[in-house]
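Note that one protein chain is taken out, while the other chains of the complex remain in position.
Which chain is which? They are A and B, in the order written, and residues in each are numbered from 1.
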Amino acid sequence: MARMKFLCDADRCIECNACVTACKNEHEVPWGINRRRVVTINDGRPGERSISMACMHCTDAPCQAVCPVDCFYTTPDHVVLHSKDLCIGCGYCFYACPFGAPQYPRVGNFGSRGKMDKCTFCSGGPEPDGSEAEYVKYGANRLAEGKLPLCAEMCSTKSLLAGDGDIIAAIYKARVEKRGYGSGAWGWSTAYHETIEV
Amino acid sequence: MLTRRVSSVRRSASSPSQEPGAAGLDRRGFLQRSLVLGGLASLGELPLGTIREAKAGPPPSAGAPVEIRKNICTHCSVGCTVTAEVQNGVWIGQEPSWDSPINRGSHCAKGAAIREIVHSDRRLKYPMKLTGGEWRRISWEDAINEIGDKILSIRQQAGADAVYWLGSAKFTNEASYLLRKFAAFWGTNSVDHQARICHSTTVAGVANTWGYGAQTNSYNDIRNAKTMVFIGSNAAEAHPVAMQHLLASKEINRGNMIVMDPRFTRTAAHATDYVRFRAGTDIPLVWGLLWHVFQNGWEDKEFIRTRVYGMEEVRKEVDKWTPDEVERVTGVPPEQLKEVARKFATEKPATIIWCMGATQHTVGTANVRAFCIACLATGNVGKPGTGANIFRGHTNVQGATDLGLDITTLPLYYGLTEGAWKHWARVWDVSYESLRDRFDEVPAKAGRPARSRKENMETPGITSTRWFDAVIQPEQDVDQRSNLRAMIVMGHGGNTVTRMPEMLKGLEKLDLMVVMDPHPTTFAAIGNRKENTYLLPIATSLETDGSRTASNRSLQWGQQIVKPAFESKDDYEVMYLLAKKLGFADEMFKHIKVENNRPSPEDLLREINRGGWSTGYCGQSPERLQAHMRNQSKFDLVTLRAPKDAPEVGGDYYGLPWPCWGKPEIRHPGTAILYNTSLHVKDGGSTFRARFGTERNGQTLLAEDSFSLGSELTDGYPEVTMAVLKKLGWDRDLTADELAVIQRVGGDNVDTVSWATDLSGGIQRVCLDHGVMHYGNGKARAIAWNLPDPVPVHREPIYSPRPELVSKYPTRPDERQFRMVNAGFTVQKSAVDRGVAKDFPLILTSGRIVEYEGGGEETRSNPWLAELQQDMFVEINTRDAADRGVKDGQWVWVFGAENASKTRVKALVTDRVGRGVAWMPFHFSGWWEGEDLRSRYPSGTDPVVLGESVNTLTTYGFDPVTGMQETKVTLCQIRPA
């Protein structure tokens, strides 16, 4: 069974935000919900790097652990998904998430943020694959169609990789060996408790 | 990498027995019914049922088939294929275009959001007219009738030149061609488009160096480069998808990526060398670089000997640019420039990449000439991985330029000479005289002689950068029958020209303003017009079909993805309706099929093919282009060539990059790399064009000991006419049909029929068969004697931050160009005399951000993009900000050096810009000097994000060769608001 992961090669990311709008396009994500975003470190100085970040679908996911209603589940592909029917919008997953992935429709009076929304690795939710109900709540289910997340598929420089962890790690490793530098597999040690040694 | 998801989805972990969908709905229903808390509920925003709004784009509904349609992204010139899923006429999804060798599935923010642009509810929905300052809906029929009547009456009072036709780089090739033809039938040369303000200087400078004014290689070919030098290009934001090829070059070849830019851009962040220099000193920089090249003997002597004319003249100029003087003028330390020079000249292949950072200057043409000369001096042109890689701006800005949306030429660079007009009259099957008689006679004015219709027909029109000057300046100063009275703007923003305060005066004075666009554009909101203003809703490029020429000269055929939304019509239909109203439709569409008022783009392309010999637009038939789109996966990533045995497209380069010679039937593969002599001409090889004669000052202008692979002529040779063909004895190879056509074209003077005017294609075919390039085998010109500065020389910007350098490096004297006076010298002198640089101590330069495009109305109306950039801003250096008490994110006033202009924008305090430099993006409009104009847009069509336009602040300054405006160097001051 594949172990799905994301990897952003910051030495290729140019902050073009294609991943961000591809996500909006594929899932019709409304204004204010940013399932994926690009953060620029050291902006405007030599050494500047941009990193595209979304839910990393962690091993032993912290969001899943802290959820008071246990609305998260991990698929056999190790995609961390959640049920919006169960979610109560408490916001704990945001506090626990190392990557700021969970999003809420409202900032909310008195913490009523609405149902949490986050990257699904383009694989929907608990509803039947490709159903209207699934689309309305979670967006498209590309994985069920044998496709990978659109953000990575549309990445302008092939910086953002999505797919089986071993395969994308091998791609990244080969790249770093070829070009001779790499700023690291961002988020991997935190999300997967492993890094890619080159 | 693609892994199919095997297992079925897991149900809600702890309620496996329940039917999940139903359970969810029931529970939400229950909750909604229970919402009796009233006041509390509103307090807590209780509506629990809504997870989020389901908009357009659900998964395909069962039954109806999903069709895949391909078009081309309109937001830059890379030429990314857009793959659309269409069901029941609705564009429901976008998939990666894996097969395209250009984008290989990728997009940038704009391309990945392009579906929304078609669906946008902020589009102009029906024709509108300004009556008493209010927008009113009118019918298409009334709109065309009223507009037609009005321009006919203007024509009667003020002549054909009183109406300006501004086209678009988002047109297809066919629409571009059509508008140029339309202007010819209307009787004016004042027909222009965005190339004027993006790469007109490139086209002029590059064509004057070696023949054609276009990118010599391709995005894909840069994968071969060992050294890339970016000057005035921020590809990461302007051409993001190109970056995958550029970074591949950097990574796979462990190449040098050298970024020379006043601003530390997103591209610079990935460079191996970053060189910061003062804006507007490109020529000293390049001459400084060449100084090291010549000093160290790094130049390619053999290349210069065989293929370059006049390098000695350049050396004389370069000798003046000693490292010390270069550092004084540009700010670049000598040792650093030497290192860059060494890499560029010795770590080959090397290429120069440039964009508007180089072109939008009063010395734009000279800048690009200097870059070309650097390529020539080091032998970095005409081979894989080398060349002048010019990244252009819109989908089809290259094509629209080629097809003559230009005040100086008919389609495909034939110019405006009698021969050119006669050539196109033959192609159009109309009489030369009938075209000539549509032009104005210009009376003698202000000491200038009168112009006959014929002379006026051969006189370039007014540049789009000066249209408002032609409205507001005294009539005797405008060198045509009368002032400009009407603007017909098709797909062109209103915030794209410099000196907007003056543009506003022109806008208000116009008798008629017609905006044809999917969006109302800045023109609709700005200024104080009350009447005689029309907005016509035009289909987006994705709602129409036709070919588009990417920056690398590849033509791609885009399919209509969905029918035009609302009451929109596409460009073809509108031009036909107008032509019909104006009374020349029958003549104009003589050989073009028109169905339901819509001319067939295929037929238009066939007509282009029939006349496009000069630039090799003759071989790309619609059938061949459509076959390429079907077979995208067959083309090689690096060479762009399909294997010889591939069905339909065997041996072709992707998109038949022009020049693609001869008739489509001879199956020329196109030219992926220009001037590449290591290939046979039938495989896309070519030589420098012998365009400028054969000899000058006793020196040959023809190549020496250099020729394309397999050529039967093994030295330089001039361009081929019937006379030359006869001399070679190759006229015997012409078929009887070809000869008949040539005789018909030549009449009494068959010998003068050339490869470019031979409508049979016979001369080209025969030459190719002999391995000879019919346009000749010349030398590239290091010295272009027909340009104002034959060898580029440094000239300080009009508003120079270094007034002490102006006396040594002044701008060119005032001169009349394109019917207007270019008073740059006077303005520069006055600025120095008045000490403008003291009051406005910061250099203001402008540029692009990745989320928006051009004037930005379209992209700022797209919420997916608008969310990414909320406010117009100015980048200011941390130290300059500290000096002024400006904090990051606060509102500031930026004051311009002319017209007491000012803009209210947010400060972005950053070291991206150096000290003394401020940078602003050019995509914003809808605010004017602090005032929000949102209410002026027709209701429901205002873009999501509005902001001040940088061009409110930009100032005087025009390139003498093309009328290009100066957007990259002016002066400003910043104060907290």
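Here, a contact is a pair of C-beta atoms (placed from the backbone, for glycine too) under 8 Å apart; a residue touches a chain by one contact, two chains touch by 3 or more.
Everything that follows uses one rule, which is that contacts and distances are computed from a predicted model.
The complex includes a chain that is not drawn, and of the options "Formate dehydrogenase subunit gamma", "Indolepyruvate ferredoxin oxidoreductase subunit alpha", "CoA transferase subunit B" or "ABC transporter ATP-binding protein" the UniProt name matching it is "Formate dehydrogenase subunit gamma".
Not every partner is drawn; the one left out touches chain A at residues 10-11, 17, 32, 34, 37-43, 45-51, 53, 62, 65-71, 85-92, 94-100, 107-113, 181, 183-187, 189-190, 195.
Along chain B, the points of touch with the absent chain fall at residues 12-15, 18, 23, 27, 30-31, 40, 43-44, 46, 48, 257, 264, 268-277, 331-333, 336, 851, 867-873, 888-889, 906, 908, 911, 914-915.
The definition used in the following text is that only the chains that are shown with their structure count from here on.
Remark: chain A and chain B have CA centroids separated by 36 Å (rounded to whole angstrom). By the touch criterion given at the top, residues 1-14, 20-21, 23-25, 27-28, 43-46, 50-59, 93-94, 96, 105-113, 115-116, 236-237, 240-241, 243-244, 247, 250-252, 254, 264, 266-267, 269-270, 274, 850-851, 863-865, 867-868, 910-912 of chain B touch chain A in their complex.
Note for the complex: chain A touches chain B at residues 1-2, 4, 11-12, 14-22, 24-26, 28-34, 43-50, 70, 73, 75-77, 83-86, 105-106, 108-110, 112, 114-115, 117, 123-133, 135-137, 140-141, 143-144, 146-148, 150, 153-158, 161, 163-164, 167-168, 171, 175, 178-180.
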